[in-house]
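Every protein chain except one is present and positioned as in the full complex.
By letter and in written order, the chains are A and B; residue numbering begins at 1 in each of them.
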Amino acid sequence: MSTATAAPDGRRTRPWAHLLVGRVTPLGEVLAGGRVATKALQIAVAVFLSVVLWRALYVGTSSQAGLDREQAVTYAVLGTVLVSTRFSASWLNGDTVLQRMQQGTILFWFLRPMSARRYYFVRGLGELGYAQVWLAVTVLVCLPLGVIQEPDPAMLPVFVVSLLLGNAIFYELNLVLDLLCFWTVMNQSAVQIMFFVQTLLSGGFAPLWFFPDWFRTVSLLLPFQGTLNVPVSIYVGRLPASQIAGSLALQVGWVVGLWLFNRWLWERASRRVTVQGG
Amino acid sequence: MTTHLVGTGSESAAQRFAAAWILALRITRLNLRARLEYRAEFLLTVLTGLVWQTSILVFASVLLVRFPGMGGWTSPQVLLIASMRMVSHALFILLFGRVLWITGLVQLGSIEAFLLRPLPVYRQVQLSMFSVNAIGDLLVAATLTTMAVTRFDLPWTPARVALLLAGLLGGLLVEAAVHTAISAFGLHLGGTVYWSNWTEELMATFGNYPLNILPKVAQAALTYVLPIAFLAYLPASLVTGQTQGRAVPGLVVALIPLVGLGAFVASRLFWNASLRRFQGVSG
Partner (left out) sequence: MTPSAPGEPIVTATHLTKVFHTTSRRSGRWGALSSLVAPQRASKTAVNDVSFSVGAGELVALLGPNGAGKSTTIKMLTGILQPTAGSVTVAGLDPHRNRERNARNIGAVFGQRTQLWWDLPARESLAILRDIFEIDRAAYERRLAELDELLDLSAFWDSRVRHLSLGQRVRCDLAAALLHDPPIVFLDEPTIGMDVVVKEQVREFLRHQVHERGRTVLLTTHDMTEVARLAERVVLVNHGQLVVDGTLDDIRRRFGGSWQVRVTLADPGADVAVDGLRIVDRDGPVVAFGPGDDGTPTLEDALRRIIERHRITGVVIEEDDLEDVMRQAYLDRELPDTVA
């Protein structure tokens, strides 16, 4: 057993270990008895309602806002799953920035050989990966049941790329909110309001195509529609081929822009911790 | 200043009843004032309560205007269901909402404190705080009701208005009955909070729609197992006269206020029985 005065030699003995840290939030879900089952039930009920609701709305109509019945139902189902699974459950771990600021445990992020930024990123990878598992399972269950439509095979890779970009925008947006906590302008109510604003403007409550023109114009100027509306619209085939490139470019633009903004914000935040205290 | 407490025996039942209400209103005013002290937080909570209703607002203002309706109900009629649900739910939160917080009260030791005071414990639970969320719910309810009433495609006869009010009362009592019954378990089991959350979620999810759009089995479950149909769909069917696909005989629907009252009284009795066996939190 080594003595305590032996110093580490800095050589990385397990280079991929940091990636494994990303399991921290989903692990709590999986290890908690019954929580996965509860979530499956919740998603099943929400999907069930979406399907029944949209089919009932479409009785007597074949197309509305450019969406036929199958497209609308599929959009609603995919949107519901994404909204139900994407938001971080790290508050159950006491791991949100807001909680850590309130309880003073934020200082531990600065006492580890893994930068706070890297930890946050790796954890986000784990959470979003877990959400995609739920999405994949839902699609695989609903497709053979005829509940949702099959995607155009040519569009499938485009959808996957767009979904990854959408997840990246989603991650960056939540990071902005979390970083604002370092300046203590956040509290629980503000977080909830942001949740609903994001869901509304991304098409999580109803496909954005149904909203009036002025609303769609506003949402195009904001990053939220890139997180859900773009990838799901590609899946259901609502986005005309001519617009796909533009939409993807817009997604990339938001990813890069937000990433740069967050880099700057992280630096300011870290400096704030070291100057003002945890 | 003398305070008239219940139980001195010399007043009449009417005087005691009035005194109890006056006391309740005084406590409510104090609770509200306490919340109002933190203006910013108060407004933020109201706003949060409002945004919680985003999905129903989107449904009402964006979707219903585009589509002809659902389940044989016209869009204005579906809107009526949603607005009736919102009104009776807002009233539920205002009058009975603290029952959802029973697990917290048990853990804080408040129930023990309530047992030592000369007031019914259920009433003290309701008076323990002011639900600022109710204000957000009321604002949304008012908006939806205005939209629904003005766009309604049937004439507003006095009879129809009476049916509307009766339906609201019925829905309010049924919701109160369900949550009171669940909270009776909450007096003993901490895990009950998951059940009450799940129930609230289901009510919010399904309560705004004509349930005849669901497959028969699902509709039966939401009528007889968890009486979501009684919250707004069935009362609204009284007002609109839309009876096709209903899982419940017309007579029962017509007596919804009585059904609600019966359910609520039963749930209160059950709650009191549960309270008698209350054991409190472990040391």
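Definition applied: a contact is a pair of C-beta atoms (placed from the backbone, for glycine too) under 8 Å apart; a residue touches a chain by one contact, two chains touch by 3 or more.
Remember, it's a predicted structure, so these values are computed and weren't measured experimentally.
Among the displayed chains, contact with the absent chain in the complete complex occurs for A. One chain is missing from the display, and on chain A it is touched by residues 1-8, 10, 12-15, 17-18, 20-21, 23-24, 27-28, 31-32, 92-95, 103-105, 107-108, 110-115, 119, 273-278.
Throughout what follows, only the chains that are shown with their structure count from here on.
Computed centre separation for the pair chain A/chain B is 33 angstrom, with centres defined by C-alpha atoms. Residues of chain B touching chain A in their complex: 41, 44-45, 47-48, 51-52, 54-55, 58-59, 62-63, 66-68, 70-71, 194, 201-202, 205-206, 209, 213-215, 218.
Residues of chain A that touch chain B in their complex: 38, 42, 45-46, 48-49, 52-53, 55-61, 64-65, 187, 189-190, 192-193, 196-197, 199-200, 205-206, 210-212.
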